[in-house]
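Shown here: the complex without one of its protein chains, the others still in place.
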Amino acid sequence: MITVLFFGKLAEIAGAKTELPHVASTDELLQQLRTSFPLLAAEKFIVAVDKKTITENTLLTDNCTVALLPPFSGG
Amino acid sequence: MITVLFFGKLAEIAGAKTELPHVASTDELLQQLRTSFPLLAAEKFIVAVDKKTITENTLLTDNCTVALLPPFSGG
Amino acid sequence: MDAATKTNRVMERKPKNIFVQGAIAPAFIADSIAKHSSKTTIGGHNIFLGQVRADLIDEKKVAAIEYTTYEELALEKMHVIRQEIFAKYELTCMHVHHSLGTVAAGEICLFVFTSSAHRRAAIDACNEAVERIKTELPVWGKELFEDASHQWKVNQ
Partner (left out) sequence: MDAATKTNRVMERKPKNIFVQGAIAPAFIADSIAKHSSKTTIGGHNIFLGQVRADLIDEKKVAAIEYTTYEELALEKMHVIRQEIFAKYELTCMHVHHSLGTVAAGEICLFVFTSSAHRRAAIDACNEAVERIKTELPVWGKELFEDASHQWKVNQ
């Protein structure tokens, strides 16, 4: 299982959390998510795998957590 | 009369305040003060006439106030 | 290894919790300042406070901001920021508190507090910490308008 966390505005679109059966890579995961939640396509976000932000397609292992992080606006 | 104010370390040397009969200029005044208070010679200070700091010899008028200000150390 | 050293080592490894529920009270800030009176090597403190603005957006007024975070990632990130700032500046201490949940307009949502022997380090470290908190911490502010609608805050 892969856990996917959504934050900020993205959680309004997709809910705070979802679990998916094994997906090979982040590119594949994002493709699936965009199919399930078409509104995601218009949103800017970065991706973290197990709390490390990534900039390229990344292979996913079982039980990993992927987080979709829209632009930060703390403070 | 000319009022002379001393601050910080200078007040330890010369007292907080003194009054002098008319003196023509700041140079003349400082010469008199150094004679009265020889320890002043070793001290760094700037001079203010009626709350304006001066950098050159300045003519004094009656009833003016001259202040001797050692380096500031507030805060 | 004595108890104090042990405590320090544990603190270094385990990120501190910076999050507080709701607004940061001025009395909390006062307590935090007062606690430093026993640290007599300190010569200067610098404090930054973020306050929620009642911005007017399309004629609707912001009544409050609701903050959420990815807490695990935020605390790890703050831990790295803290270590890098301590490595860079001669600080005596640094404290960071950020609100979660709802903070009304006019209330304090961020409190960054640095102290050092000479002022330059505290001022520069505080400045850098604030910039990094704003750009690097996964925290999101939802601006709640008086009419109960909302929009997601964008940092400048």
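The letters A, B and C name the chains in turn, as written, and every chain counts its residues from 1.
Here, contacts are C-beta pairs under 8 Å (C-beta built on N, C-alpha and C of every residue); 3 or more make two chains touch, one makes a residue touch a chain.
Since we're looking at a predicted model, the values are computed, not measured.
S.K.: For the chain that's been dropped from view, list the shown partners it touches.
M.R.: It touches the following shown chains in the full complex: B, C.
S.K.: For the chain left out of this view, which of C:N46, C:T69 or C:T102 touches it?
M.R.: Answer from the full complex: C:N46 touches the omitted chain.
S.K.: Considering the whole complex rather than only what is displayed, give the residues of chain B touching the chain that is not shown.
M.R.: 5, 7-9, 11, 48, 51, 67, 69-75
S.K.: Which chain C residues would touch the chain omitted from the figure, given the whole complex?
M.R.: 26-27, 29-31, 33-34, 36-54, 105-108, 115, 117-119, 123, 127, 130, 156
Everything below uses one rule, namely that only the chains that are shown with their structure count from here on.
S.K.: Between chain A and chain C, what's the gap in Å when you average each chain's C-alpha atoms?
M.R.: For chain A versus chain C, the centre distance works out to 27 Å.
S.K.: Which integer distance in Å separates the CA centroid of chain B from that of chain C?
M.R.: Chain B and chain C have C-alpha centres separated by 49 Å.
S.K.: Spell out, as numbers or ranges, the residues of chain A touching 2 or more other chains.
M.R.: none
S.K.: Provide the list of chain C residues touching at least two other chains, using ranges where the numbers run on.
M.R.: none
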